[in-house]
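Every protein chain of the complex appears in place save one, which is left out.
Here is chain A:
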Amino acid sequence: MTDDDFALSRRTFLDRVLLASAGVGMSAAAPWAARAAEDIAKGPRVRIGVIGTGDRGRTLIQNLNKTRNCTVAALCDNFEPHMAKARAYVPANTPIFTDHRKMLEAKGIDAVVIATPLDLHARHTIDALEAGYPVFCEKAMARTIADCSAMVTRARARGKILQIGHQRLFNPTYLNALKRAQAGEIGNITQIRASWHRNRSWRRQIPPGGTEREINWRLYRDRSAGLMTELATHQLQVANWFMGGLPTRVMGSGSICFWKDGRDVYDQVALIYDYSDGRKVIYTSMLNNARYGCEEQIQGSKGTIEPELGRIYQEVQPGAVPALARMRADVQAGRKNTVPIGGATWFPELPVTTPGDSLGWGEYDETMLQFEGFGEAVRSGKEVPGLLAQAYYASVASLLGEQAIDQGQALAWPADLVTF
């Protein structure tokens, strides 16, 4: 893609975000979207120090490079092979560090982006905030609910921006889906069935010099809540967003069912999140069957939205009653025939394979857009509205789900959370 192509695609992308976010109720449901699509201020680029240059860290670096207001000004990772790969995306003279505290002390940056394993998010975030830097940290927020709350509290106490990466919040298909849901097209949303099903072990090859716990941190409880924090967080964010509220309680069950390879996180989970008025989110995730993939089936009384597929479906309308069609034809032809009608009440068939309509748009740069929003927030000192609450509650929901599974009992939504 040439630079001109990219400029064009950025413009169409922004237009789509803007179009999707301009609807009744959208400024309340997605206050960040309209602002993110605004033009950015002139001025020097925000210099970013990236902590964690693994898979995600390198994707983030490439997205930072696409923004108009950020630049990668320092890299930090304590695993050399990852650092070596990351350096390919930044100028050769970019300072590199193995200890994040050294990077924070070295100055030369305006803000910090964190893409380290989950258990380190809180420490890295809080160290950066304490050093006076705004922070963008990848989802999930932290390994415990207490740490998630501490990150928010500390950012507030220090008066610094804290933004958590949740790219669906900037995805035009999701924004469009939300707009159509808000307009009542699928009626009252009463159930969301979400799943993330994969058919692979999730285990990474250990490169020379790497250790199992460092490379496969996702598979160990002390570092990650596995499926709940790494995958479910995304979809629980979507669920809260479309439900327009928070769960009241959660119950769940989990097991190490298929990949009995020494991991101690679940490779299969099933949970029910209750919302007000009896509404529910039903969540499943597993690692040995990919048939149903990653999807949120957002179901209302009038229709269904499947945003990953980008489709909206109306409930199937009943077909004509044959006997009455015949009656009409008879009357038309001047014939008066007996109308055979009546039996057990006709009941709608279960709709199964209706094609639905497209929600539009397939390719996105939503991660880039998150960073442009972050860059503007750093420059203005004003956070992008609404994002942190979405991320915080999504992380709480995923961690509470883990606790409900571990304890084998339904857990009420915590009463002692940070408020927004």
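Points worth noting:
What we mean here is this: a contact is a pair of C-beta atoms (placed from the backbone, for glycine too) under 8 Å apart; a residue touches a chain by one contact, two chains touch by 3 or more; residues count from 1.
In this text, contacts and distances are computed from a predicted model.
According to its UniProt record, the chain left out of view corresponds to "FAD:protein FMN transferase" among "FAD:protein FMN transferase", "ABC transporter ATP-binding protein YhcH", "Aspartyl/glutamyl-tRNA(Asn/Gln) amidotransferase subunit B" or "Sarcosine oxidase subunit delta".
Of the listed positions A:Glu185, A:Glu315, A:Asp357 or A:Asp406, the one in contact with the omitted chain in the full complex is A:Glu315. Taking the complete complex into account, A:Thr338 is the one of A:Asn93, A:Gln205 or A:Thr338 that touches the chain left out.
Within the entire complex, the positions of chain A that touch the omitted partner chain are 188, 301, 315, 317-321, 323-324, 327-328, 331-332, 334-348, 350.
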